[in-house]
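For this depiction, one protein chain was excluded, whereas all remaining protein chains were kept in their positions.
Letters are used for the chains, namely A and B, taken in the order the chains are written, and counting of residues starts over at 1 for each.
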Amino acid sequence: MDIRSPLPGVFYRRPSPESDPFVEPGSPVGPDTVVALVEVMKQFFEVQAGTSGTIATVAVADADMVDAGQILFTVHQS
Amino acid sequence: MALSVLKPGLATTVQDTGRPGYYNVGIPPSGSLDQYSSLAANLLVGNAEDAAVLECTYMGPELRFDRPATVAVTGADLPPRLGGEPRPVWESFAVEMGDVLSFDFLRSGARAYIAVSGGFDVPVMLGSRSTYALGALGGVGGRALAAGDELPIGDADGAAPGRSVPAALRSTHPKHREIRVMMGLYDHRLTDGGRRAFLDAEWRLTTLADRTGFRYRGAALEFRERVAPFGAGSDPSNIVDAPYPIGSIQIPGGVEPIVLHRDAVSGGGYVMVGTVISADMDDVGQSAPNITTRFVEVDLDGALRARRERADRLEALREAVR
Partner (left out) sequence: MSGPGRPARRSFGGDDHIFVEFDEEMNLPANFRVMAVTATLAERRIDGVIDICPANVSYQVRFDPDRVAPRDLVAELEATEATVGDGTDFDLRTTILELPILYGDPWTRETGERFRSHRQDPDATDLEYAARVNGFDSVAGFVAAHSNSPWFASMVGFVAGLPFLFQMVPRERQLEVPKYLSPRTDTPKLTIGHGGCFGSIYSVRGAGGYQMLGITPAPIYDPTQTHPDFADSLVFFEPGFIVKYEPIDRETYDELTAQVEARRYRIRQAPVEFSLGRFLADPDGYNRGLTEVLRGS
């Protein structure tokens, strides 16, 4: 199962530069867990996992541009 | 009330053919950034050409219909679902009372248009229903849709679902675009090298791309030395505040050109080096962050030829869908 970006923009793993990442490989997630932010038009959109399980891999580097539908994380489903 | 907003999407606004005639007091034309697709959506559901549609940027909303209607989605490739079942784009389909329209992730392009038979019947302000968010004017309360909004729909003449735009007349949205421009305005302020660099560079659209303007990144442009005119400001890219054409390309600081679109700021103090021709403004409106663009110079006759070609394509669309 993958978590994809719902929109094009800049991918952020942290809520702010000083904070810890929302999730790391091994983090448990539920459907409503916020896993990343995507920024576009000066708006920060919260990406939710949309599924339950544990984060397997982070597919995009922090602050990279992503397209809509691009895989951000892979998830081991529980 | 005929349509309820369950989820608003990212920046979904009511738009139509726009609000001409008030740019002299700073109120821009607004209207759908991709007028071709917006027209196609209206034709598909049997609406008047100036009926109001929804413009969805990068992401679709989730909408519940409180009455039956005919719906069409055009523009960006943003696949619709009705009650979870896939529905086509560039093709009208029926919705029943209580149906929920939602969308998959964007596949290409930037802005999808949703037309509903009867049109979105928000109040007409200065001759248009278009939303101009900077001025809190038009649309629903002068802003983008929010969850819980209810949108009135006008009376429909009973358009049948199942109308379709032929494949050849559907817009496509490549990852690389060539956008035609007429150089001019203050392009004499660029050095020869700066002018060449502007036309040679491969520009990449940044995330700062909204209805006001599209900001690109790709090269630094050099300006000629000068003594700053009184009132202009000290940066070489400053001018005494001047009017900004719709489609004009300004270059604050010599980096990151901005193409103004239909919610343009009407004037300001940055050098403009040219203007996107009217025929290519739809393509700018369908540009999403990260796509690459080359600005290609044409002269007035080339721009007018392109405008005629676009008019012919609009006419072909009307013929094909009616």
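Criterion: contacts are C-beta pairs under 8 Å (C-beta built on N, C-alpha and C of every residue); 3 or more make two chains touch, one makes a residue touch a chain.
Remember, it's a predicted structure, so these values are computed and weren't measured experimentally.
Peer 1: Could you tell me which displayed chains border the chain that was left out of the figure?
Peer 2: B
Peer 1: Where the complex has a chain not shown, which of B:G135, B:G154 or B:P236 is the residue touching it?
Peer 2: Among B:G135, B:G154 or B:P236, only B:G135 touches the chain that is not shown.
Peer 1: I'm checking contacts with the chain that's been left out. Which of B:I277, B:I291 or B:V321 qualifies?
Peer 2: If we include the chain that is not displayed, B:I277 is the one touching it.
Peer 1: Any idea which of B:L185, B:L205, B:A219 or B:I258 touches the chain not displayed?
Peer 2: The one listed residue touching the chain not shown is B:L185.
Peer 1: List the residues of chain B that touch the chain left out of this view.
Peer 2: Within chain B, the residues touching the omitted chain are 20-27, 125-126, 132, 134-137, 142, 181-182, 184-185, 229-234, 239-243, 245-248, 265-269, 272, 275-279, 300, 303-304, 307, 311.
The rule is short, and it goes like this: only the chains that are shown with their structure count from here on.
Peer 1: With chain centres taken as the means of their Cα atoms, state the distance from chain A to chain B in Å.
Peer 2: Chain A and chain B have C-alpha centres separated by 28 Å.
Peer 1: Could you list, by residue number, the parts of chain B that touch chain A in their complex?
Peer 2: Of all residues in chain B, those touching chain A are 10-11, 57-59, 105-107, 110, 207-210, 288-290.
Peer 1: Can you check the complex and tell me which residues of chain A touch chain B?
Peer 2: For this pair, the touching residues of chain A are 4-10, 39-43, 45, 65, 67-69.
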